[in-house]
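Every protein chain but one is kept in place in this view of the complex.
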Amino acid sequence: MSASEVQTFTPREFHRQAHDALGNPQIRANFRKAMDGLMAKRRDVFSDWDLETLRELGANIRLRALAKLPDLLERLEANCQANGIQVHWAENGDEACRIIREICQRHGAKAVIKGKSMVSEEMHLNAHLEEAGIEALESDLGEYLVQLNEQTPSHIIMPAIHLNTDEISEIMHTRTGTERTRDVDYMTAAARAQLRERFMAADVGISGVNFAVAETGTLCLVENEGNGRMTTAVPPVHIAVTGIEKVVEHLRDVPPLYALLTRSATGQHVTTYFNMISSPRKPGEHDGPNEVHLVLVDSGRSNIYQDDELLDTLRCIRCGACMNHCPVYTRVGGHTYGTTYPGPIGSILMPHMMGLEATKDLPTASSLCGACGEVCPVKIPIPDLLVRLRREAVGEGRGNVPGAGVKRTKKEVAAWKGFQWLATHPGVWRSSTAIAGKLQALMPSKLGPWTEYRTAPKPAKVSLHALVKQHKAKRHQAGKSDEDGGKRS
Amino acid sequence: MTPVKLYPPKPEKVYFFGTCLIDLFYPEAGMDGIRLLEREGIEVVYPQAQTCCGQPAYTSGYHDEARAVAAAQLDLFPEPWPIVVPSGSCGGMMRTHYPQLFAGTEHEARANEVAGRIYELTEFLLHVCQLRLEDRGQPEKVAMHTSCSARREMGLGETGPALLARMGQVELVEQARATECCGFGGTFAVRHPEVSAAMVEDKTQAIEATGARRFVTSDCGCLMNIAGRFEHQGKAVSGEHIASYLWRRTS
Partner (left out) sequence: MSARDNILKRLRERTDGPLTAPQSDFAVVSGRGWSQQERLARFERWITSVHGEVIHTSRDDWTRALAGLLEAKDIRRLALGREHPVAAEARAALAEGDVVLIDADRDIETWRHEQFHDTDAGLTSTRGAIAETGSLWLWPTPDEPRLLSLVPPIHIAVLDADTIEDTFFDVVEAHGWAGGMPTNALLISGPSKTADIEQTLAYGVHGPRELVVLLRHAEERP
């Protein structure tokens, strides 16, 4: 992806986007190398842990928080407000954008600096602010590069993972005038210098929240670069934005989740900084923002919350381990999904936010291999949720996901009803397999997409049913007892 | 992943659920599984009324249809004998998803009871039969592909390799990214053919790179996928169900 090509992606074009990505050797190589590295690092960093017990605790902490969610949100709000943090609620992304824009406009803000926030990507905040004449500059290096390249992130933790060093060098050279180089330290130092001035000049800093602690009204942010601390401490106003599900009950719930998050995300035993904010600058203090705002965003989360099975989607702590381990994501990259959150978590979350009409190819873009569920730090049963969404998509679920039934076609229903009939009429089943076996030579050698890449399987001349019958007959003749347990038919 | 099972002692009788893929495309693999069990002195009962576990409809979201097909299998195993399944995919479906599929229905108790008696074939041969194998075959390298369902749904990543380790003339080699999916995923291979093809291409390359000329697997979906790709490429690497491999070399 060079600086000159600006591409927009949409989940509706998954197949075309996947086709393009699969045929792009650079994307294939970048993602394969990156994912292999991330998987290995995670394995190593967990090697001295009782990982299953830690995951169980993580799952447990998230489920407890979800079980008490409305009470915890009220407690969070009360404690934040007692400490001087102003709390706002938004039912959807547009409302959240409006609230944030109004805070910025109240302060006459012209320039906003941003720490990484996936929920702000979800609501297209930057575009909204730009439209109001407010510049929104990303300060996380990966987000900065992606922004310079006029793209969206391709991974929720490593936004520029689709770019290699040469591509980054080209982007920085074209957009900021640095030298073309493979020297990572040079490029990093250049980014540091470029952004340092912007921290000082920003009117407002906007960040996400990794964990919001109800017990104390504390916002926790995880980072390596220092841009998060800069964003939340240098400008006079700090706005933190989060989905409503990111609350935890107690302060003691944070260490286990933090331990799971850093190791699951990037294989780090810890991040450089863990930043815990509980109030704006208090009288007598000498730095920090004078105003801190917390914007709580719903955007479909309260709908997911209604359903016992779908609720598990909300356990997510946004670590990205699922996509790191996904054989599909590794081959097509994050942009192919065309959604804010790609990979496995995207496929179970985005249908709720965008509706199944727009995202109908996402729940099926998985072989259900289960690698994601195996590594999820909070044990979200992702494959089960993918199957649930497939069920909703064909209209045989509860109908409580927007766009339910969109994939139901007469043709496919007839096919599965036919399968059902055949598989519940064993006599007919056995006759059919016998016929298929006899017609073996006449089976088509081209079976659509399968045979484009593989030889077609040929039905056996004699089915297992028939072979067993023969086998039993032989054994019976040989004097062994013949018993056919269960129903005869 | 299912929790660790306490394995029962070797029974006198078992049921055998052959699976539809084996019934249709690889019946000899089913027979070899039966032969391996019978050689251990176990009487294998194969209910002729069995058809399919219902998984293809289940993973496609057609749960009403899947449930009807699954319900038709539930009554085929009335005696309290183990039900041996030569597939991690179908075994996983019956052990893990039957309880989910029938929760809150009239079949709930029966489904849970049946699910509790499901064993995948390699699991059963290893942990219940404590299988001894006298390898009479030629020395060779072989690669094992354990299906994702066997590995993750049923927690059986080790059973195939453990059985192969008991074969004196066999050198088990491990392909790169052995735990990565081969790309079959049932209907995934036809709904997302290009991604699936990319996955099976990587899998065949990895197996070929081990130097092995043969691979084995405990799942016929994976077998159809990987062997089908090798054949399409005109490669000299061939594959079979592990049951066939074990039977062939020890009899």
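Note that the chains are named A and B in the order they appear, and that numbering of residues resets to 1 at the start of each chain.
Please note the rule applied: a contact is a pair of C-beta atoms (placed from the backbone, for glycine too) under 8 Å apart; a residue touches a chain by one contact, two chains touch by 3 or more.
Since this is a predicted model, take the numbers as computed values, not measurements.
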For the full complex, contacts between the hidden chain and the displayed ones involve A
In the whole complex, not just what's shown, which of A:Thr8, A:Gln81 or A:Thr272 touches the removed chain? A:Thr272
Which residue from A:Pro256, A:Gly405 or A:Pro449 sits in contact with the chain not drawn here? A:Pro256
Would you indicate which residue among A:Leu141, A:Leu261 or A:Met354 is in contact with the undisplayed chain? A:Leu141
Given A:Arg180, A:Arg196 or A:Lys438, the correct residue touching the omitted chain is A:Arg196
Which parts of subunit A face the unshown chain closely enough to count as touching? 30, 33-34, 37-38, 49-50, 53-54, 57, 60-61, 63-64, 66-70, 73-74, 89-91, 95, 139-142, 145, 158-161, 163-165, 168, 184-185, 187-189, 191-192, 195-196, 199-200, 215-218, 224-227, 229-230, 233-234, 244, 250-256, 258-259, 266, 269-282, 284-288, 296, 298, 302-303, 305-308, 311, 400
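Everything below uses one rule, namely that only the chains that are shown with their structure count from here on.
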Whole-Å gap between the CA centroids of subunit A and subunit B: 31
Which positions of subunit A touch subunit B when the two form their complex? 15, 18-19, 22, 327-328, 331-332, 364-371, 373-374, 384, 387, 389-394, 396-397, 407, 412-413, 416-417, 419-420, 422-424, 426, 429-430, 433, 436, 448-450, 452-460, 462-469, 471-472, 480-481, 483-489
Give every residue of subunit B touching subunit A within the complex, in rising order. 1, 13, 15, 18, 20, 22-28, 30-31, 34, 43, 45-52, 54, 56-65, 68-69, 72, 75-79, 81, 100, 148-149, 151-153, 179-181, 183-201, 224-225, 228-229, 231-232
